[in-house]
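For reference, the structure is listed below as structure tokens.
With one protein chain held back, the other chains of the complex are shown just where they sit.
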Amino acid sequence: MTTMTDPPGQGFRLSQLIYDTRYRSLTIQVVAMILLMLLFSWLVSNTIHNLQNLGKDFDFGFLWQPSGYDINQRLIDYNSQSTHGRAALVGILNTLLVAALGCALATVLGVIAGVLRLSNNWLVARLMAFYVEGFRNVPLLLWIVLIFALMTEGTPAPSAFRGDTPSASMLFDAVAITNRGVYIPAIHFNAAFFESGLYNWLLIIAVFAASVFAVKRIGHWAAVKQEATGDRPTTWYLTLGVLIVPTAILMVLMGAYFDLPSLQGFNFGGGVHLRGSLIALWLALSLYTGAFIAEIVRGGILAISKGQSEAAFALGLRPGTTMNLVILPQALRVIIPPLISQFLNLTKNSSLAIAVGYMDARSTLGGITINQTGRELEGMLLLGLFYLVLSLLISGVMNVYNNSVKLKER
Amino acid sequence: MSDTHAQTVAFVRDTMTEQQEPPLSQSGAYKWMRENLLSTPLNVILTLVSVWLIYSVLSHVMPWAVFGIWDASSLSECRTIRDELYGADANVACWAVISERWKQLLFGFYPPEHYWRPVLAFVLFLVAISPVLFSSLPRKLLAFSVVAPFILFWLIWGGTIWGPICVALGFVIGWAIIRYASPYIGALGSVILAIVVPLLYWFVLAGPLDDLLASILPIGLEQVQSKQMGGFMLAMIIGISGIALSLPLGIVLALGRQSDLFLINKCSVIFIEVIRGVPLIVWLFTASLLLNYFLPPGTNFDLMLRVIIMVTLFSSAYIAEVVRGGLAALPKGQYEAADALGLDYWKSMRLVILPQALKISIPGIVNTFIGLFKDTTLVVFIGLLDPIGLSNAIRASTEWNGIYWELFVFIGLCFFIFCFSMGRYSLFLEKKLRREHR
Partner (left out) sequence: MKKTVILGALTVAGLAAGAAGAATLDDVKARGSLNCGVSTGLTGFSAPDANGVWQGFDVAVCRAVAAAVLGDPMAVEFVPTTGQTRFTALASGEIDVLARNTTWTFSRDVDLKFEFIGVNYYDGQGFMVPKALGVSSAKELDGATVCIQTGTTTELNLADFFRVNNISYEPVPIETNAEAQQQYLAGACDVYTTDASGLAATRASFEAPGDHVILPEIISKEPLGPLVRHGDSEWGDIVRWTLNALVAAEEYGVTSANIGELSAAPGNNPEINRLLGTEGELGAMFGLEADWAKKAIMANGNYGEIFEKTIGENTPIGLSRGLNAQWTEGGLLYSPPFR
């Protein structure tokens, strides 16, 4: 009665593992797995062996030992008696700072250059082409070094502000541009609510964020009203008020005042010191990445067919509205994916901070700490992990955003 | 009717007036300027800003560069000459450092009497790469492209000619096994054999064979250590070998990432993401500080090779993404057609999919190469003497201590010329591909 099925004695043959497509993929995977495990265990055993030969161990204890070196730019409290771990944290924050600043400025520069390169002004278009090609075709390292050197040579030293007839003067008596960086006024509080400055600022940011949210609700309310009645209520004064007033009241309550930079001893004192290394790195990263973004933006705008803007004009939309409602939403879909990878590149390239002595994660954790403790294996591992997590985070966040602007296919 | 008609035509011109020049405002430079520079108030402002920008840059740079001093043997001599010619306040370049050291910047410490070797190698490289880049060239040149890596290696590093030949022999053995043994032992068996036999040959037989042949017939060039290579030559070697070696690995990774096999797919994804998520400089430090930990105790190869290995792994992740883009761009019909013909996975990939996908990917690969070539400057941080590293070394000599911009300008220009022309080529190719696909 079971003439159609295989003879039961036959069962499973070994050759089926290779020739039967049902099992073959499994076989291949198992073999690959075994080979991979072998490779890994080989590498690990080599490492253990080598460490033993060198008399070293694998230990992260160095992170809790005092570092002994100073870091000039620190967003959190740190001195040479702090631990290596805290030094690494300072470096990580510095990396995040320059990466965030760089991404913002690079986007602005890239959009401007990309649009201007399409300008019908011959000179401007050529100039932008020159900028884009110049930055894209010369190594970033060279640009960082050159911009740093240009800044130090092109701006006055603090000593130029000194004396009876100084050869340089401060902008509006509030901003000093020197070759050690830019000094800008700082905001301090007389009657702060918290001991730590960080918490005060967090409070202000929270209030401001709430205002922004309220403004959005107002916009929504106006849109609903427009839908219903056809008239859009004038909301700009309301918006402006909601945006500014709560934050301003809070600042006054906390006794905010400006701390202006002024010459003290060798340097300017007071205010906020944006160091030359930060500015040079920031500018170089932004200009370099901006050149790539410009090409992306140009490509995105060119990808939108002319019929779209013509159709929009035919509907009676003004150029500004056309850009906002028709061109940009479509161009964004083309622009955003490559933009993500440019942001990632910029973040990774910030590790070139080493060239200008900006103390980022690579210079503290992956540089001086490794050098002083001789823990290259542990240090490099941590550093690699940090960059990996950061990259994954950025691409994750940007992908979420990308999905939200993506054309919803019917 | 005819009368009225005759009357309405009051005048018919029978002589033509002389053709006139267009009015001044509609022709020549004036029109061009009005349309291209000054069409709107905003444009006028933009033009003025641009002109001011260009002027302020050029007025600083041009006198410095044009009046530069080309003939001196040290910076202090440069300064003496400058004082004589232009006075002590003048700010002029000292190009003499370039005219004295340009060979070092190009070739590093390569023995000067052998400079023809890297130059010839570069020319041969261009010949070898041309059939890949320009499809109009005869396909027979591809045979040379296959042999070229061994010739280039021999030219640059020297040594006996038998070394590269013995290594190449391993590939020939592998190819021969696939070609002639597969009818007898089946496709899978021959592939496995084609991997195992050459490996055994390389590990066991190649060394003694090389020694034997070299002792019988010592043909060769003088050996040059890789420590003696530097400057742009080093950047080229790392860039080119990094891309060339990473192609096979990149293709495998791209296929792996598209594969349905869970494990292979995940491994490829993890490898690609880890490599791409960490900056090259960290990988380079890994190559210089950590690679020795991962290898058996006692093994040690020179830094340049370690860097090439690391750069190969690094760029293979990027190449994989480029190739994956090429694979994704192929219409689904190609895959289905290959399946319909009854081709198995490898055959369909080899004969149908990859040739097309790789063709689409060439611009991306060229762009990856440009990026990698620029990134080779990072090796300065691990002590290899690339152009920037050499500029540091040159500045450390007592003659040129204190020179700064001239070296960077020279290096930047060289990079620009090379990368710009590569970029133009990749644009040309993209346009051509778009035309063909229409």
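Here the chain labels run A and B in written order, and each chain numbers its own residues starting at 1.
We adopt the following convention: a residue touches a chain if its C-beta (ideal position, glycine included) is under 8 Å from a C-beta of that chain, and two chains touch if they have at least 3 such contacts.
Note that the structure is a prediction, hence the values are computed from the model and not measured.
**Q** Can you say which of A:Pro166, A:Gly219 or A:Gly374 touches the chain missing from this structure?
**A** Considering the complete complex, A:Gly374 is the one touching the chain left out.
**Q** Touching the absent chain in the whole complex: find that residue among A:Thr322, A:Gln342, A:Ser363 or A:Ser391.
**A** Once the missing chain is taken into account, the touching residue is A:Ser363.
**Q** In the full complex, which residues of subunit A touch the absent chain?
**A** Interface with the chain not displayed, on the subunit A side: 54-55, 68-72, 80-81, 145, 148-149, 152-153, 157-160, 179-180, 264-267, 269, 275-277, 354-357, 359, 363, 367-368, 370-372, 374, 376.
**Q** Please output the residues of subunit B touching the missing chain, sorted low to high.
**A** Counting over the whole complex, subunit B touches the hidden chain at residues 75-76, 79, 100-101, 104, 108-109, 112, 153, 157, 159, 163-164, 166-167, 170, 202-204, 206-207, 210, 223, 225-228, 285, 288-289, 292, 296, 298-305, 381-385, 389, 392-398, 401-402, 404.
Everything that follows uses one rule, which is that only the chains that are shown with their structure count from here on.
**Q** When the C-alpha atoms of subunit A and subunit B are each averaged to a single point, how far apart are the two points in Å?
**A** So the centroids are 28 Å from each other.
**Q** Please give the residue numbers of subunit B that touch subunit A in the complex, ascending.
**A** Going by the criterion above, the answer is residues 32, 35-37, 39, 43, 46-47, 50-51, 53-54, 188, 260-264, 267, 273-274, 276-282, 285-286, 289-290, 292-297, 370, 374-375, 377-378, 380-381, 388, 404-405, 408, 411-412, 415-416, 419-420, 423.
**Q** How about subunit A: which of its residues touch subunit B in the complex?
**A** 18, 25, 28-29, 32-33, 36, 43, 46-47, 49-51, 53, 116, 119-124, 127, 133-134, 136-142, 145-146, 149, 344, 348-349, 351-352, 354, 362, 366, 370, 376-377, 380, 383-384, 387-388, 390-392
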